[in-house]
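Shown here is a partial selection of chains from the complex, left in place.
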Amino acid sequence: MKYIIAIIQPDRLGDVLEELQKREIHLVTVSNVMGRGRQKGIAEVYRSHTEAGSLLRKVKLEIAVNAEFVQPTVEAITSRARTGRIGDGKIFVLDLDRCIRIRTGEEGNDAIG
Amino acid sequence: MSVMSRISGTYRPAVLAMILVLCLGGVSLARDAITSGPGSQEPAATQADTGDTAWVLISAALVMLMTPGLAFFYGGLVRRKNMLSVLMQCFMILCLISLQWVLCGYSLAFGPDVGGRGIIGGLDWLGLRGVGAQPNATYAGTVPHSAFMVFQMMFAVITPALIIGAFAERMRFSAFCVFSLLWATLVYDPLAHWVWGQGGFMGLLGGWGALDFAGGTVVHINAGASALAAALVLRKRQGYPNMISPPHNLPLAVLGAAMLWFGWFGFNAGSALGASGLASGAFVATHIAGATAGLVWAAMDWFFHKRPTTLGVITGAVAGLVAVTPAAGFVTPIGAVLIGIGAAAFPWLAVTFLKPRMGYDDSLDAFGVHGIGGIWGAIATGLFACASVNPAVNRNGLFYGPDGAAQLLTQLKAVGISAAFSFVACLILLKVVDAVIGLRVSEHEERVGLDLTQHKEVAYTIID
């Protein structure tokens, strides 16, 4: 089992979720993050004081999947999150030891989906 | 040279337009400065009534508050990344049109008619020359002329602000400024003259006798028809309709609605231009219509969507206040209830069926609420106007008539002409501004959001 973490542009979220759905990856956890990357933000100005604005709004997806779903997930995300502009984000894949469904107490491959 | 080159290309037209207007205004100011020197102004003594003056001044303040109210009503409904752009547009209009009104707007709308055909006011009152403490008997004999002027200023301000609802989340700020300035001058000022100006060809002061107590045609139909034009010209937002997030902050929209409702007492009851029984009647009608429409919209949501919604109640209330605007000083409380019912029903239908079917993206339903609501209100005035409520009514409405059909026809004519005029005029204006500056932000800017790309600011910090 793998734990996939993806950082994407906020406005791509809808598309990515749609695509994941299509590929039968229904279960996702989403949160707000701020990212510093290669992308240069727009310098903000408050009463003539300029803020570097190095942290940009991003959205983080967390998806736990069985091994065979890793590739579809990665593809779903890259295909729809890509705009080709700097700042599109990253996908990180971590090893997942155990997974438990709270409602039933099920474990492992059954619990994940 | 270096000054102009620091202005990035796309903004040059905006800057130029502003400079132009300021220059024009400057001339009138200079002239006024001279003539308003010692001795040249009318004597300060005035026969204004203190109670009426207090009422008109506080009403002007209330109507002023409606523009920020609208900013929050609209702002709460957009996405987080465009929040400030909406607030900014409303505040910019408050600043820009106030100045335009001082420099030339008031004169064009209410100044002595030029040419005698009731089309447009003259330039006599440019820079508010001669608009002082002395009452102007034509418009309001018991309050200082300047009080009437500033009360009307607030109407001129909020009307273009209403249109923002149609093009929110995608219009370039420079284009917005130029458009608003031109629209106020070329669309609002003439229409105000036609209906309310002395000698205006549609209104009560020497025209057809179309009834518009506080701005059904001049404000709401005008803004609503222009909103439709704007929604069509600017086309849909990216991702509309399914990928647009819901209102980012409904409580702020509720706050805006509350400010609007509060301010509307000034808008409608203030239009009596005195603290009279008429003002009191308009106050009552206004409140009743708003309350009824809020209730009916909730009931319709409840019935058709299984739950009454907060956004529904405040939308309904605003629609009710819109619809009663032309009628407030002419109808009984019953009339107000009935107007309120229609004011919820028709906009509800427009928003639910018309908009999705027609496929235009009127982001915040400026047309659905103000256009449709305003049209219903203007027609309803022809149904329920009643001379016993207000002796200014020459012919009763259809339901009180003897010659009610006549008044109804006049109303329909006024509705048709106003709507057609402002739709067409706004369409042309937008096309021109599009050609010269470009109306719409780039795809990338739209994705990032207008707050950052147009104003270099964010509304809320996430981590601080």
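Order of writing sets the labels: A and B. Residues in every chain begin at 1.
In this section, a residue touches a chain if its C-beta (ideal position, glycine included) is under 8 Å from a C-beta of that chain, and two chains touch if they have at least 3 such contacts.
Predicted model only: the values in this text are computed from it and were never measured.
Engineer: Whole-complex formula, using the labels shown?
Structural biologist: A x3, B x3
As a convention for this text, only the chains that are shown with their structure count from here on.
Engineer: Per the centroid of Cα atoms for each chain, what is the distance between chain A and chain B, given in Å?
Structural biologist: Those two chain centres are 44 Å apart.
Engineer: In the complex formed with chain B, which residues of chain A make contact?
Structural biologist: Contacts found on chain A: 9-11, 14-15, 32, 34, 42-46, 55, 57, 83, 85.
Engineer: Enumerate the contact residues on chain B facing chain A in the complex.
Structural biologist: These residues of chain B touch chain A: 81, 239, 242-243, 444, 447-448, 452-453, 456-458, 462-463.
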